[in-house]
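Structure, as structure tokens:
For this view, one protein chain was removed and the others were kept in their places.
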Amino acid sequence: MQSAAYGPLMIRTAILGASGYVGGELLRLLAAHPALVPAKLFGESKAGQPVSSAHPHLAAAFADRSFEKFGDRALDDVDLVFAALPHGHSQRLAATILDRQIPFVDLGADFRLNDSATYERWYGDAHEAPELLDRFVYGIPELHRDAIRSAKAVAAAGCYATAAILALKPLVDAGMIDPASMIVDAASGVSGAGREAKEATGFSNVDGSFAAYGLVSHRHTAEMEMATGGTVLFTPHLVPMTRGILATCYATTTGEGDPLDFLRVAYADEPFVHVTDQPPATKWVAGSNGVQVTARRDDRTGRILALSAIDNLGKGAAGQMIQCANLMLGLDEGAGLSPIGVFP
Amino acid sequence: MQSAAYGPLMIRTAILGASGYVGGELLRLLAAHPALVPAKLFGESKAGQPVSSAHPHLAAAFADRSFEKFGDRALDDVDLVFAALPHGHSQRLAATILDRQIPFVDLGADFRLNDSATYERWYGDAHEAPELLDRFVYGIPELHRDAIRSAKAVAAAGCYATAAILALKPLVDAGMIDPASMIVDAASGVSGAGREAKEATGFSNVDGSFAAYGLVSHRHTAEMEMATGGTVLFTPHLVPMTRGILATCYATTTGEGDPLDFLRVAYADEPFVHVTDQPPATKWVAGSNGVQVTARRDDRTGRILALSAIDNLGKGAAGQMIQCANLMLGLDEGAGLSPIGVFP
Amino acid sequence: MQSAAYGPLMIRTAILGASGYVGGELLRLLAAHPALVPAKLFGESKAGQPVSSAHPHLAAAFADRSFEKFGDRALDDVDLVFAALPHGHSQRLAATILDRQIPFVDLGADFRLNDSATYERWYGDAHEAPELLDRFVYGIPELHRDAIRSAKAVAAAGCYATAAILALKPLVDAGMIDPASMIVDAASGVSGAGREAKEATGFSNVDGSFAAYGLVSHRHTAEMEMATGGTVLFTPHLVPMTRGILATCYATTTGEGDPLDFLRVAYADEPFVHVTDQPPATKWVAGSNGVQVTARRDDRTGRILALSAIDNLGKGAAGQMIQCANLMLGLDEGAGLSPIGVFP
Partner (left out) sequence: MQSAAYGPLMIRTAILGASGYVGGELLRLLAAHPALVPAKLFGESKAGQPVSSAHPHLAAAFADRSFEKFGDRALDDVDLVFAALPHGHSQRLAATILDRQIPFVDLGADFRLNDSATYERWYGDAHEAPELLDRFVYGIPELHRDAIRSAKAVAAAGCYATAAILALKPLVDAGMIDPASMIVDAASGVSGAGREAKEATGFSNVDGSFAAYGLVSHRHTAEMEMATGGTVLFTPHLVPMTRGILATCYATTTGEGDPLDFLRVAYADEPFVHVTDQPPATKWVAGSNGVQVTARRDDRTGRILALSAIDNLGKGAAGQMIQCANLMLGLDEGAGLSPIGVFP
């Protein structure tokens, strides 16, 4: 379960963005991790405040800890960096971390795409560190395990992208669907929008309501296309729930057989991916690093339907970051993680 | 606002299924209707019990009323029948009502399809009254106003179907989309499943969860295909909210122009349909007979995206039934109805 | 239904704070009111923006309307003023409105208490217009009907206070409970906190959570004590729901008999108050001006338990404001209002 290089169960981990929701989930998971130790908790806006001010659920476990500012000596004695920062911040920080050769798992979108032109097209402004793009491996362990294992820097996949890609990629690879025809109709819990106060994510606005957003222009489309090698029309929706993403994916059938069989083969040895013959519900994986996927063939309309459910803060964020780090550090890939959701 | 034939504001209305959620919504709306009077409230399983036992929100307004059994003289002195019964019941009752020439608005799926073969294919068993199928007009007032006006029996459209058809039909008619390519990815609040106690719709099961169901086989597909004249792949989802349906629809683009313009033209004079340039949220129409629709053209993927939001108990059920009845009886079509949702 | 003084159904109403949640509820109700016309919609922060930007549910009904700034001629041709402003604003505006003799219903807390010392004790700063305090009548129509009818200015009761007072006052008056012993343990939906974006009322924070706040110091305690003439320990809670208040009240028993009987007598002729023998649920009155109350005598512990449910935006705000205005203007007290909740 542990890497010789790092000594007995003591990898000093820095978290950038420790006061956000993903930061809190990282802390919750690291509190039970056998090797990763939450050594430095950076949170600019809450620097100096106790951890419990942002994360009251961690009050007992992090009783004497506070958030710090990211200063000059921030990375001294740090063995691993997790960043869960607002979009754009990683572009400015990455060089500092990479220069020090510290293993780095970034949840930002900054280094997910593999060319700066695609980045610019979807994100609207020029990339500030395009020369670093090829230093990062795109990170979904089930699909890019070897590359992650040997990487120094990983750009963990986005939550929507993780759900959609895990449902679609095996079917593209099997020649079962036309990659030019993919539609991803997905829905997320509200925590995916972060913890910053916004009227749009206020309780009274969201409760009892279901709506789409980012029509035909959501940035995560680019990741889905990069990772599947096809064309995707992506429509995200906001669900009145806190955690969870369900991706309902459609594509034109091009191959024979039952798509469920291909998913079963693809994920036979994956501890975190469960192929089910039931339509998966987000609550089945809430609070976990699990994924549940299914698929159907509809010969009447000539389409394949593939669905996957994850927790956007788990497999879609903190869980996946830890899974990537475990691989990078030579630890047991599943250390500190579980596929079991908190249900009901 | 009133029809000479029925005298001053006094149309004696019978409700079959008065103790269910749609029944309760009909009573709520009729309590403020200028002409329709809730004269007989049939509810087999709760016969003899006070209205407030099933509908505590109506306690003040229906203080001395109880549910009745549907007996021999049930339809005496009745000017209008609303039926909101479990699937299959209307097939057995319809002849009795039609024989008496009483205007009849049925919310069941029994008489929505126009041929018994299609019914059998989707519903799995033979229709018990196929000879009555052509006596019913399919009822979405915005699309079938004249037919409803002259009908004696209307099969009000289902909630999912109403949402999807209102989004797609104008675009099919305008030649903007390929009718063979339609995908309807829709999501409903839990009240759409009725009030019968089921584990699947228990609070603990649904809260915090989002899932699809009825994959590639949901019966309402047939209505959508009949009313649009195309082929539909329909995936319904359950949302942790009580009321509301959002239909997110996809189809291959075949025409020029902005689909929003076509929707604006189609619904320019419709008091209950609001064409918006924002993605509509279900809460904007909760508790109302309103519909909010939008659309987008995505030339990158060659597809049109059309969305519509309704309240499944309002425009998707009780509201639409009343709107149909108003037309059938020569009343003001909007009597007792509002497009304004209860928000937040 | 209408007052001779105001002509046929045309009372020009100004709303201060029209872009907030209470403002939206006032507009929703006024859209169906037979006499009050929403003539001027003041909303400082959203001045110039269309009504639908803040109130998408009103998009169809207020299609061409925008919010205005409250300028010099704001009150010209205005027959009635509703104010639903953040705490403190009314103190600065009241004189202007009163000077013009325009009937004024204020939802703010500024003029609810009848002496400035009590105000200062609970609100922490000096009242800016203490000389106007006695120009306002405290407004719960069921308890202060005559005073409201002859008032020019009404301070509508707060939402928590309305619920608690309607449950307790008849029992105090009947000598059934010791007024020195009252405990009000109440819970509110999140819309009571207004629509301003705050982390505390963000969806992810509230969903799945129940908590108390304002322990032993909530300002509405003062109103409850003033209106009941006793001493109250008040604990408010936040419920993961949008609308509704339930007050669960306790007091030491001092009299004989069943408290339910006293409530039945007190509210026998009240169209908006329903005395029930069931524990009332907030959803039974959601979206309405209704109140449902019950009570129990527990001789084992020597206490009376009294509960009441209202919609904080309805009877606890916009509904009560309209009910007060109807009285002040000599209209039918229930015009534009309903006791029927939107259920489920």
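Letters A, B and C mark the chains as written, and numbering starts fresh at 1 in each.
Keep this in mind: a residue touches a chain if its C-beta (ideal position, glycine included) is under 8 Å from a C-beta of that chain, and two chains touch if they have at least 3 such contacts.
In this text the structure is predicted, and so the values were computed from the model without any measurement.
Of the chains displayed, those contacted by the omitted chain across the entire assembly are A, B, C. Residue in contact with the omitted chain (choice from B:52, B:181, B:242 or B:323): B:242. In the complete complex, the residue from C:27, C:187, C:226 or C:275 that touches the missing chain is C:187.
Although one chain is not drawn, the whole complex shows that of A:127, A:195, A:220 or A:237 it is A:195 that touches it. The set of subunit B residues touching the chain not shown comprises 21, 189-191, 195-199, 201-208, 240-242.
In the full complex, the hidden chain is touched by subunit A at residues 21, 24, 28, 31-32, 52, 55-61, 191, 195, 207-208, 242-243, 271-272, 274, 276, 278, 280-281, 283-288, 290, 292, 338-344. By the touch definition given at the top, subunit C reaches the unshown chain through residues 183, 185, 187, 189, 204-205, 207-213, 215-216, 231-233, 235, 237, 239-244, 246, 248, 250, 279-284, 286, 294, 296, 298, 300-301, 303, 305, 307, 309, 344.
Convention: only the chains that are shown with their structure count from here on.
Distances from each chain's CA mean to the overall CA mean are smallest for chain B.
Between the Cα centres of subunit A and subunit C there is a gap of 45 Å.
With centres set at the average Cα position, the gap from subunit B to subunit C is 35 Å. Residues of subunit C in contact with at least two other chains: 21, 191, 195, 207-208, 242.
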